[in-house]
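Just one protein chain is left out here, and the rest sit where they should.
Chain naming follows the written order as A and B, and within any one chain the residues start at number 1.
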Amino acid sequence: MSGHHHLSLKVLLGTALALGVLTVLTVSVAMIHIPSPFNIVVAIAIAAVKAYLVVMYFMNLRNDSKFNLLSFGFSILFLLIFVGITMLDTMFRVEVIPGF
Amino acid sequence: MAHSSNSNLAHHFVDSEQQFDASKMGMWIFLVTEILFFGGLFAAYIIYRAWYPELYIMASSQLNTTMGAINTGVLILSSLTMALSIWSAQNNDRKKTTIFLAVTIICAIIFMIIKYFEYTHKFHLGIFPGAYYTFTGIDHVKAPQFFSIYYMMTGLHGIHVIIGVGLMIWLVIKNQKQAFSSSYYTPIEIVGLYWHVVDIIWIFLFPLLYLID
Partner (left out) sequence: MDNTTTSPNIGLKLKRFTSPDHPEVNFAQAEKGIKAWLTTIDHKKIGLMYLGSIAFFFFIGGLLALLLRWELWTPAKTFLDADAYNQVFTLHGAIMIFLVLVPSVPAALGNFFLPIMVGAKDVAFPRLNLLSFYIYLTGAFFSLYSIVTGAIDTGWTFYTPYSAQTSASVVSMTFGVFVLGFSSILTGLNFIVTIHKLRVPGLTWGKLPLFLWSIYATSVIQILATPVLAITLLLLIMERTLKIGIFDPTLGGDPVLYQHFFWFYSHPAVYIMILPGFGVISEIIGIFSKRRVFGYWFIALSSMAIALMGFLVWGHHMFVSGQSTLSSVVFSLITFFVGIPTGIKIFNWVATMYKGSISLRTPMWYALMFLFLFTIGGFTGVTLGTLSVDVHLHDTYYVVAHFHYVMMGGMLVAFLGGIHLWWPKMTGRMYNEKLANLSALLIFIGFNMTFFTQFILGAKGMPRRYYHYIDQFQSLHQFSTVGSWVIGLGFSIMLFYLLKSLGKKGVIAPKNPWGGRSLEWMTQTPPVMENFDYTPVVIHGPYDFHKPIAEFEYGIEGSDSHGHDHNSEQHDNKHSVNA
């Protein structure tokens, strides 16, 4: 498997342009009032697309070893596990003494 | 296949391709730890936001969206120039490699300068972390917690930007001493990977902190 996949100037510039457009989109969307929780979903979704572009094209993961992609994926997965399971506690606590 | 009779090949590797792949894999694994390290702060953010959603809306008004957006643009540009410095190294263009690294460094410094103005403005208002918080403009008992998380996230991110600048200066020095070429540019590649993750973290920080309604 090749370690020296050459970056392409066109791809890099195109990615940067896309990221710029998405940033403008991020700010514009924030100006519109979207009911919670969808405003968060939209914001994270756009950020995720931007992150995907940076990872795949700037970091060249598209042409890189599958193991590196797997590693990155695992880090996100375990972060979600941490937050998700913790929230099984933080969001489901019952008020033992009301008003305390 | 990279033909190396050079001193860049360590004795325990079979050839330079194996060494390059190993270095990249090592850096990706390190970046996994960075994601989980920052991830803890994102977790604290999410948990507190889920508890006090109204606080986050109120507090976000104290963050300057314009400065945040400019910083986002600056970092994206710096990611581009970082990638271009690697592209230049792959094309054996020593001069361009240095130029693009230098532009990346300048972008990073601009980022930190804008952050400096943001922070000093807040300090002026009495928005300090934790127990030193004296601002009265937000009517919520947990307001200090929001800003503690804000300072932890942006502060830690800022430290990583500074470290990145240090690494890039080192790369420029080494490049000027002709240490890199199209057959060996591994350090630039792996500093690049680090820098892109610093950018990605900011890509999430920006909407989560600055753009809450």
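The definition used in the following text is that a residue touches a chain if its C-beta (ideal position, glycine included) is under 8 Å from a C-beta of that chain, and two chains touch if they have at least 3 such contacts.
None of these values were measured; they are calculated from a predicted model.
Peer 1: Using the definition of touch stated at the top, determine which of B:Leu36, B:Ile57, B:Ile70 or B:Ile110 touches the missing chain.
Peer 2: If we include the chain that is not displayed, B:Leu36 is the one touching it.
Peer 1: Which one, B:Pro53, B:Pro129 or B:Pro187, makes contact with the chain that was left out?
Peer 2: B:Pro129
Peer 1: What residue numbers in chain A mark contact with the hidden partner chain?
Peer 2: These residues touch the chain not displayed: 1, 67, 74-75, 78, 81-82, 85-86, 88-94.
Peer 1: Which positions on chain B touch the chain that was left off?
Peer 2: 1-7, 9-18, 21-22, 25-26, 29-30, 32-41, 43-44, 47-48, 129-132, 141-142, 144-145, 148-149, 151-152, 156
The working rule: only the chains that are shown with their structure count from here on.
Peer 1: Applying the document's contact rule, which stretches of chain A touch chain B when the two form their complex?
Peer 2: Those residues of chain A that touch chain B are 1-4, 6-7, 9, 12-13, 15-16, 19-20, 23, 26-27, 30, 33, 36, 39, 43-44, 46-47, 50-51, 54-55, 58-59, 64-65, 67-68, 71-72, 74-76, 78-79, 82-83, 86-87, 90-91.
Peer 1: Okay, in this complex, where on chain B does chain A touch?
Peer 2: 2, 17, 20-21, 24-25, 28-29, 31-32, 35-36, 39-40, 42-43, 46-47, 50-51, 53, 65, 69, 72-73, 76-77, 79-80, 82-84, 86-87, 90-91, 192-193, 196, 199-200, 203-204, 206-208, 211, 213
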